[in-house]
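Omission of a single protein chain aside, the complex is shown with its protein chains in their original locations.
Letters A and B mark the chains as written, and numbering starts fresh at 1 in each.
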Amino acid sequence: MDQELMGKVMEEVMKRLSVAEEPKKKESPAPASCCEALSAAGVTEFVGTAMGDTIGLVIANLESRILEKFGWDPKYRSIGIISDRVGAGPQIMAADEAVKATNTEVVLLELPRDTKGGAGHGCLILLGAEDVSDARRAVEVALKDLERTFGDVYANDAGHLEFQYTARASYACNKAFGAPLGKAFGLIVGAPAGIGVVMTDAALKAAEVEMLFYSTPTNGNTYTNEVVMGVTGDSGAVRQSLIAAREVGLKLLGAFGEPPKSLTKPYI
Amino acid sequence: MDQELMGKVMEEVMKRLSVAEEPKKKESPAPASCCEALSAAGVTEFVGTAMGDTIGLVIANLESRILEKFGWDPKYRSIGIISDRVGAGPQIMAADEAVKATNTEVVLLELPRDTKGGAGHGCLILLGAEDVSDARRAVEVALKDLERTFGDVYANDAGHLEFQYTARASYACNKAFGAPLGKAFGLIVGAPAGIGVVMTDAALKAAEVEMLFYSTPTNGNTYTNEVVMGVTGDSGAVRQSLIAAREVGLKLLGAFGEPPKSLTKPYI
Partner (left out) sequence: MDQELMGKVMEEVMKRLSVAEEPKKKESPAPASCCEALSAAGVTEFVGTAMGDTIGLVIANLESRILEKFGWDPKYRSIGIISDRVGAGPQIMAADEAVKATNTEVVLLELPRDTKGGAGHGCLILLGAEDVSDARRAVEVALKDLERTFGDVYANDAGHLEFQYTARASYACNKAFGAPLGKAFGLIVGAPAGIGVVMTDAALKAAEVEMLFYSTPTNGNTYTNEVVMGVTGDSGAVRQSLIAAREVGLKLLGAFGEPPKSLTKPYI
């Protein structure tokens, strides 16, 4: 009887708590099933959703006035859209794979100040294609790859760390970060920004890599609380520099409280 | 007895839950009663508060050094202030009505990156007047009108959509959006930005309207995660384009989870 009562109370409580706990999920939303969401959306433009509050969309034939506004090659009338609230690196790296795998081109890449109250960026990526099936395929590839590219993103309440690695940078990394095509590329992000200063210092000392860019809150970033650095060089050296940055970053961000956790599964 | 116990437990639980749930209210605060708030503030500058974390204020005789700083016509020594954390469109449209109804002019309009962790803007609007009673009246009109202008604002945890319509744009819409005076004007906002791309595409395809401006996170917006478009033309066409955008926008934002809800009552 008491057990039954307790069960009832807790059921009610937990139902309400699940509502109250929602804001906690903000920085690491669970990946939604594309198929479920598709039926929910019920419009041809919808491709799917993924972690990072990412939505994938496609427009078969973009209105000419918008196309002119963006000012890109008019042969790309079909566009794939990758748009998210939380994260820019994971989505750009995923778009890089998508561009490699399909006949598409990154025609626009903008970084809002977002992460839903966090310290970093959101992202808007438009991929141009001559054929709508290419655009759709590219968005599907990118959404699927986010599970991997969120692997070395670590977060707690105080901030986040991010590490991205590719053995062969393609057009998205080139456009976003100036990464040389076909070469190894590594990305290091630390927030709050001071942690990024220490991480990038450690990365450069750990291995013979070339610094491609170094951005701070108001010099290169869109007012995020981050230091971001891109490096290139020998693939082993790039990985080594990322691993050194990650080691010190995790300790420092952990000094704020809970140990930062990978949002999925580390791959570097 | 068990009922009584359960009641006690739930009372305690709900009391605590009401605290835990507070952050949920952020995006759609309930409109506060101006009169209650006035007595709370107890200063002559206070006019009232309204939804969107909006505060209305008035200064009878603005300090000349601030007036010089802003650089506007010195005859406007009285200013009405509309300042908020959540939203810019609703406050600008409300100010548009206020300017129509009173002898005031929009002398400053700035859009911080805000919405309290959301994807959009807050707003700061200063209305200049020669007489303090005009300034106060303008702020009162604007605060009251927010109930209406928040009608076609829709939000869920993933983002927000906004639609604004006026049959005759006045000076606030002209200053903020370049809307031709006296003509129909429509505003479309989609966040995250990718949803805005699809919505604006749909709007332009749905009716013969003229695109007044088109802004993206880092081109025209202040780093918000939004695409924003203003349209003008025949009033029927403007409404039709907004309705088309709203239809697709609600489906796409709904694909992220809960169906987006109007913050008050739709009017378009």
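Everything below uses one rule, namely that a contact is a pair of C-beta atoms (placed from the backbone, for glycine too) under 8 Å apart; a residue touches a chain by one contact, two chains touch by 3 or more.
In this text, all values refer to a predicted model and were calculated from it rather than measured experimentally.
Can you tell me which of A:T149, A:T200 or A:T264 touches the chain that was removed from the display?
Answering carefully, the residue with contact to the hidden chain is A:T200.
Using the touch definition from the top, which of A:V43, A:A101, A:V132 or A:M211 touches the missing chain?
The one listed residue touching the chain not shown is A:M211.
Just to verify: which one of A:M51, A:I79, A:A119 or A:A135 makes contact with the chain not shown?
Touching the chain that is not displayed is residue A:A119.
Looking at B:S83, B:S235 or B:S262, which makes contact with the chain not pictured?
With B:S83, B:S235 or B:S262 as choices, the missing chain is touched by B:S83.
Among the options A:T149, A:T224 or A:Q240, which residue touches the chain absent from this view?
Going through A:T149, A:T224 or A:Q240 one by one, A:T224 is the residue touching the chain not shown.
Going by the touch rule given at the top, which residues of chain A touch the chain that is not shown?
Residues 2, 5-6, 9-10, 13-14, 17, 20-21, 23-24, 113, 116-119, 157-159, 192-195, 197-198, 200-201, 204-205, 211, 214, 216-219, 221, 223-227, 248, 251-252, 254-257 of chain A touch the chain absent from view.
For the chain that got dropped from the picture, name the residues of chain B it touches.
These residues touch the chain not displayed: 1, 5, 8-9, 12-13, 16-17, 19-20, 22-23, 26, 32, 37-38, 40-43, 45-46, 49, 53, 55, 57, 59, 62-63, 65-66, 69, 79, 81-85, 108, 110-114, 116-117, 122, 124, 126, 222-223.
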